[in-house]
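Below: one structure in structure tokens.
Apart from one protein chain that is not included, each protein chain of the complex appears where it belongs.
The chains carry the letters A and B, assigned in the order they are written, with residues numbered from 1 in each.
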Amino acid sequence: MTTQYEAVVGLEVHAVMETQSKMFCDCPVVDSTHHEPNVAVCPVCAGMPGMLPVLNKAAVEFALRVALALHCEINSTSIFARKSYFYPDLPKGFQISQYEQPLAVNGWLRIPTESGELRVGIRRVHLEEDTGKLTHLGEDGDRRTLVDLNRSGVPLLEIVTEPDLHTVEAVRNCAYALRSIMRYLEVNSGNLEKGLLRIEPNISIRERGSQALSTRVEIKNLNSFRSLERALEFELARQAELVDAGGAVQQQTLGWDDVRGSTQAQRSKEVAEDYRYFPEPDLPPLVVDDKWVREIEADLPELPQEKRKRFVEMVGLSDYDAGLLVAERSVAEFFDAALGAIHKADAKMLANWITGPLFELLNKDGYSIESLPFGPEPFAELVDMVASGEINASSARSVLSEMAANGKKPKELVQARGLAQISSETDIGELAERVIQKNSQQVADYVAGKDEVLNWFFGQAMLASQGKANPTLLRQALRVQLDAARAQKEAS
Amino acid sequence: MALSKKDVDHIAHLARLHLSDAEKARFRKQLSDILAHVDALQSLDTTDVPAMSGAIFEGSRLREDIAGDAMPREDLLRNAPDRENNQFRVPPVLD
Partner (left out) sequence: MAELHELDLRQAIEGLKQGDFSSRELTAAFLQRIEQLDGALQAFLHVAGEQALTQADQADKQRGENREAPPLLGVPLAVKDVLAVADMPATAGSRILEGFLPSYTATSVQRLLDAGMLVLGKTNTDEFAMGSSTENSAYFTTHNPWDLERVPGGSSGGSAAAVAGGLAPIALGTDTGGSVRQPAALSGVSGLRPTYGRNSRYGLIAFGSSLDCVGVLGRSVADIAILQNVMAGRDPKDASTSDRPVETAVLQKKADLKGLTIGVPNEYFIAGVQPAVEAAVRAAIQALADMGAAVREISLPHTEYALPVYYILAPAEASANLARFDGVRYGLRVKDADVIEMFKRTRGEGFGPEVKRRIMIGTYALSAGYYDTYYGQAQKVRTLIQRDFEAAFEQVDLIAGPTTPTTAFRIGEHSDDPLEMYLQDVFTLPSSLAGIPGISVPVGFDEGGLPIGMQLFAPHFAETKLLQAAHAYQMTTDWHLKRPSV
């Protein structure tokens, strides 16, 4: 997009709330991407005649957690409304949602951007129910659609941001931040691929510097953060090109086609849809008393942005490291607990051991930090052993793998495998001497002025010690002895 | 308020009702009559009157989040006009 235009983007986010039972009936919430069809359905969520909704308390509580985390004003009375439209995945012919008086309004969150922190407004947070799942089969005359209602009535949270986002980076970071908050609050696992989290940007462009509102386009079908970025870039370019050519952007909903890498018009028939919202007569108003709100507020965990700030300001980490640590609540909590347990290592070193070797291990073996057979204390102990020189870094990495495999304490593993670092100056001196004596040619090279041969000796000696030699002491001993050989030569 | 033919078409589409031309003509007149009768409401000043919904409010009636049993799948599907692979089968959505 040319620099002449500015992007104006807001997000509409739908998150499945991972409660035990559905929004308005007690059917279990199951993973509809791989469950047998129509096994988690009852007359209520199948929209059978005479059935009535009864609201799930946990769904309200989950939504309140998010609304409070997003600094929203909570409406003490909110109203459910029927949103009417016909589609085979919508059993009642209307979706129970919130319209005129949503659960919460007027919030904000701060997100990091290259040009500093950005405050993004939250327009509303409300509750609604999910639809069933359609599978389209066959070709030509054999085309048909199958309806599975396992997902029908699953509780959804809708978050609508203000159009405060003006770069692709900001959109991405906002989406990440919302996802991260919901994961922290244990409301939603953040899985875009399975559709548990659906991020739908509304996008328009305007002349840079203008405050005018332009026609927006909504994009659906984004199954990954990568798709979100690609779709944004594509759509911004498309709109700029269109306007440059003297055209006008049409208000519409587009679907992102990941394979083609472009947006496609969706539901052309529904252009003039009129949802005929009215208050749901089967549900009393949702009254949220102050006491309940205060209780939920008091139980809110420290949120990622606050944690990040604390890690930078109080713990002394770089913003980058802090960002890596807070992305997952479990990681941040692991760091916090380990921080309380270290004696010799410092916070920076601990952070590096988490974002380095530990993340590598998790990625390689597909572990989550919660599923590791060891907790933050043994990990702190391991890092402390490195800090004090009891073991070296490469031994520590192999101890870490073993800890992950069998859950044993680092001290035990170090002892059992004899990994304790050789730190006695006498032993190190003897080791250096042995290696130097065996390799007269390389000694000659060093004496002749090739300083880099020192590294070769270091490698040989480390190998000979099975990696246990204290590297600093070893390097020092080698240098002293080789320099002595050089001095001797020069003197003769 | 009299309805136009276009109004009737639009409402029938919103309500997904297939109506014959005769039905449309009849409804156009009957609905216009009913709406004319209903227009009596416009004469009342309701500026400070709150909207009423049905019940007497006694609380939000929240349900504890405890999963119960789903219905047997055969009970769900036994009324289906058409089914395939334990799902309801419908014609495709054509654009």
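The definition used in the following text is that a residue touches a chain if its C-beta (ideal position, glycine included) is under 8 Å from a C-beta of that chain, and two chains touch if they have at least 3 such contacts.
Everything numeric in this text was worked out from a predicted model, so none of it was measured.
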{"item": "Which residue of A:Phe94, A:Tyr176 or A:Phe379 touches the chain not shown here", "value": "A:Phe94"}
{"item": "Options A:His14, A:Arg65 or A:Arg82, residue touching the unrepresented chain", "value": "A:Arg82"}
{"item": "Footprint left on chain B by the chain that the document does not show", "value": "3, 7-8, 10-12, 14-19, 23, 27, 30-31, 33-35, 37-42, 44, 46, 49-56, 58-59, 61, 63, 71-72, 75-76, 78-82, 88, 90-94"}
{"item": "Absent-chain interface as seen on chain A, which is shown", "value": "43, 46-55, 82, 84, 86, 88, 91-94, 145, 147, 269, 274, 276-278, 281-284"}
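Throughout what follows, only the chains that are shown with their structure count from here on.
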{"item": "Chain A-chain B separation of Cα centroids, rounded to whole Å", "value": "41"}
{"item": "Residue ranges of chain A in contact with chain B within the complex", "value": "19-21, 26-29, 36-43, 46, 54-60, 86-88, 135-136, 138, 143-149, 267-269, 274, 276, 279, 281, 283-287"}
{"item": "Interfacial residue positions of chain B with respect to chain A in the complex", "value": "14, 16, 53-55, 57-68, 70-71, 73, 76-77, 84-93, 95"}
